[in-house]
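Quick one: the structure is below, questions incoming.
Omission of a single protein chain aside, the complex is shown with its protein chains in their original locations.
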Amino acid sequence: MIRVAILGATGYTARELLELLLRHPEVEVTALGTRQEDGPHLAEVHPALRSRLDLRLENLTPAEVAQRADCVFGCLPHGASAEVISDLLDNECRVIDFSADYRLNDPQVYQAWYQVEHPDPERMGKTVYGLPELYREQIRGAQLVANPGCYPTAAILGLAPLLKARVIDPQGIVIDAKSGITGAGRSPKPNLHFPECNENLTPYNIGKHRHTPEIDQILSTWANVETNVIFTPHLIPMDRGELITAYADVKAGTTGEQLLETLQGFYQDEPFVRVVDHLPGTKDVAHTNFCDVTARVVGSKAVIVSVIDNLIKGASGAAVQNFNVIYDFPETMGLL
Amino acid sequence: MIRVAILGATGYTARELLELLLRHPEVEVTALGTRQEDGPHLAEVHPALRSRLDLRLENLTPAEVAQRADCVFGCLPHGASAEVISDLLDNECRVIDFSADYRLNDPQVYQAWYQVEHPDPERMGKTVYGLPELYREQIRGAQLVANPGCYPTAAILGLAPLLKARVIDPQGIVIDAKSGITGAGRSPKPNLHFPECNENLTPYNIGKHRHTPEIDQILSTWANVETNVIFTPHLIPMDRGELITAYADVKAGTTGEQLLETLQGFYQDEPFVRVVDHLPGTKDVAHTNFCDVTARVVGSKAVIVSVIDNLIKGASGAAVQNFNVIYDFPETMGLL
Amino acid sequence: MIRVAILGATGYTARELLELLLRHPEVEVTALGTRQEDGPHLAEVHPALRSRLDLRLENLTPAEVAQRADCVFGCLPHGASAEVISDLLDNECRVIDFSADYRLNDPQVYQAWYQVEHPDPERMGKTVYGLPELYREQIRGAQLVANPGCYPTAAILGLAPLLKARVIDPQGIVIDAKSGITGAGRSPKPNLHFPECNENLTPYNIGKHRHTPEIDQILSTWANVETNVIFTPHLIPMDRGELITAYADVKAGTTGEQLLETLQGFYQDEPFVRVVDHLPGTKDVAHTNFCDVTARVVGSKAVIVSVIDNLIKGASGAAVQNFNVIYDFPETMGLL
Partner (left out) sequence: MIRVAILGATGYTARELLELLLRHPEVEVTALGTRQEDGPHLAEVHPALRSRLDLRLENLTPAEVAQRADCVFGCLPHGASAEVISDLLDNECRVIDFSADYRLNDPQVYQAWYQVEHPDPERMGKTVYGLPELYREQIRGAQLVANPGCYPTAAILGLAPLLKARVIDPQGIVIDAKSGITGAGRSPKPNLHFPECNENLTPYNIGKHRHTPEIDQILSTWANVETNVIFTPHLIPMDRGELITAYADVKAGTTGEQLLETLQGFYQDEPFVRVVDHLPGTKDVAHTNFCDVTARVVGSKAVIVSVIDNLIKGASGAAVQNFNVIYDFPETMGLL
């Protein structure tokens, strides 16, 4: 039984994580962290979890967390996350970090995109990126795992095997991404007010979204090519679900069937990636840890479609999958 | 051409009002008020209205407003509204007030439900309630009209003729009300954050909603009976639309057909109330100034269903209808 | 390990049931029935379940089903269901029937509301109503259980303990019910076409809904009073979730706190009913087998609010709960 703590327990990813962990036979949730002082009960913060777990949220020091938990899921904002995590690691906790703090290798790139100096630059580039489909071996037994961003998960799972197989051109890749509103977090904001985003569809942060360097870094290093993706996210009026439609110049003569075969070959033993020949929708994977992916050739382009649930495979499900890999539990435990 | 100002121009009712007024052939919009200091352009505040009206919002004194406008539509919060309005009236403006400040007759009742002392108690009880279907004659030429609340509009239009005809019992009336989220205003709040109210249905303020005394006062005084309605509002995951399902003990022997005939008789010459024999939905009246109403008898109860668009017949459309009555324009002008 | 078949496996309740059963440690799903001839694979019918279970749907005779399964979950329409079920019972299967066929005691009442003659009238009145909170002892070991309707579940759980305690008047109870669209099934119909019910709110079948006699029968027999509920359902633009707001004359002097205490006393050991003092929303119980219930007194009325997920506690979760009771597994197995 692994004793588990969740830091930043008020958000949507924490709620989703709790729902998964409460079904996990090898987990005991022992602490819930918050930076709020009043220490509300979990049932007040997440009414859906009433009667499931009798814990209050607490403002805990890293040392207190380390005393109570073997493994910490960090759902803190970037910057704040790395500060706490380096203390937790010193206290011999394992950590699965939902923030972006340990995903990028280069402190300069981090500072350029996140507008803060990284508080723990020496761990950058030495931390495994928690996408088991690409980095399973490095995740086994790791003390710290950087849980991937939601958009990067969907984009990388769709593109990486095709880049590796050299059937698409790494230059000029367009990733047109669409996400449900939970992807933007639980804090009320004018543009996330119900009547503003309901019955509305808006692009945002075109060319400026922080997931851009993360996608480029992983695609480039893993497939050993240089990419410079054009990344364009859109907000969709639904709770959850993320779909990326990616466009890349296809190697001359390559057919859609060949793209599918490449994907099928790569993912054939993966429990959570389903290569399909129909066009998948986000609802096919809602409330699951699956990523459904397909590809077509249209004219000179490969069109790749990839769907995930941003809260599960794009966050909390991936974290549990990483947890299972770290501790050598069956990888689907608590996830099916 | 009537020169018109709108105070509190940042909200949803103001935006809706502008859309109606910009189509009204006898209106020139000359001023937009806000309590914000920075004076944004209308196109920034309401992007949908870009290129429709080249005005900035301004923080104007009542005297400045009165200089620019013959008639003022007040979209200010209660309390704040009455303070400004008494000045406007002294400056000989006509005013159509969207707030609750002049709807109730009794300062004590106002204070009990709105938790503030009324700043202008002497005008209470002397101001006409702007529901032309009940008070058309008193609205003609009025200097000040209290525009009704959205729930009261739907509830009163459904119940008043049946109470007047003495075919339902005034005691024990239940009004189960359902509203789209724009009814809760434009300010972001945790419970109005998209992922909180999307795919959700919640009752709120059961037995405590401020529209309760307004409904009771109008029903009681107009139909000359005493009512004490049980009023239970619910938030529905949609932008606009309001439906009330009201339940009252029906006079023994009265049939559903007779209820419908009573309603039809009362509303036969009304341009904006449609008595229907099917069960109406909110979408039948969305983006219109119509109220569709029907009634049934089930067991010992009359069941009355009434639907409006909360932003139009429940607010801005009603205000334009009142404007037309005040100035003796055709009542449907700008509204069909 | 209990071998389980699902008949009528194409609908939403069957999909939801499969998701639950695939997580249940004591269940092996061995057959999926359909009346379609082409025998599609489960992954085609429910793309979300791709890779979860490698079975085709088959048009099976009751004898074939009985050979493969110990326990059958029947998701067939009323009428058709009873015909198949009597054969299954003769073949010594246990059956949990989602249809209305064995819920009512009286063949006359059945025929009046369902417009068909009951094919198996002798089992009517001898079959247990599968609401463990009221009938747990009778469900244990039962060969046939009538799984309750969704609205009746929410309504009865809110009202029954208060009727039994004689704190509300059984006469004149109003049940204003609201449901997400999955409650209307998976067959496309004009009024369920997305642009017709999205952003819309409509009452339907006022005074005519088939769940009315079911509610009255259970409340009357269990609480030993006579009720004649006024039942008014509404369609809400969301996938899942059901909320009932019930109104009953409250016994003079009874407070809201006393209503809550009555409910808390009755449900204190129930794993799936949570008595809460806040006003619950449907999202608090979405994707769970919980029913959250609360009560207030407003004027002369008790106002009871009860929420469930119509597909889980209102159908498939309740069926699994009944399954657990029948076989004496822990009642929450596969459900938390």
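The chains carry the letters A, B and C, assigned in the order they are written, with residues numbered from 1 in each.
One rule holds in what follows: a contact is a pair of C-beta atoms (placed from the backbone, for glycine too) under 8 Å apart; a residue touches a chain by one contact, two chains touch by 3 or more.
Computed from a predicted structure; not experimentally measured.
Looking at the complete complex, one finds that the omitted chain is in touch with A, B, C. Taking the complete complex into account, A:Ile236 is the one of A:Ala48, A:Ala66, A:Ala223 or A:Ile236 that touches the chain left out. Among B:Ala63, B:Ala112 or B:Leu336, only B:Leu336 touches the chain that is left out of the view.
Between the chain not shown and the residues B:His78, B:Arg210, B:His234 or B:Arg274, the one that touches is B:Arg274.
For the chain missing from the display, the contacting residue among A:Gly39, A:Pro190, A:Pro203 or A:Gly265 is A:Pro203, taking the whole complex into account. Touching the omitted chain from subunit B are residues 22-23, 47-48, 50-52, 199, 274, 276, 278, 280-281, 283-288, 290, 292, 336.
Although one chain is not displayed, its contacts with subunit C can still be listed: residues 12, 180-182, 186-190, 192-199, 237-239.
The set of subunit A residues touching the chain not shown comprises 172, 174, 176, 178, 180, 196, 198-204, 206-207, 228, 230, 232, 234, 236-241, 243, 245, 247, 249, 279-283, 286, 296, 298-301, 303, 305, 307.
Just so we're on the same page, only the chains that are shown with their structure count from here on.
The pairing of subunit A with subunit C is characterised as same-residue: of all residue numbers used at this interface, over half are used by both copies.
Of all chains, the one whose CA centroid is most distant from that of subunit B is A. Subunit B and subunit C, compared by their mean Cα positions, are separated by 39 Å. Distance between chain centres (mean CA atoms), subunit A to subunit B: 46 Å.
Between subunit A and subunit C, the centres computed from C-alpha atoms are 36 Å apart. The set of subunit C residues touching two or more other chains comprises 199, 280-281, 283, 286.
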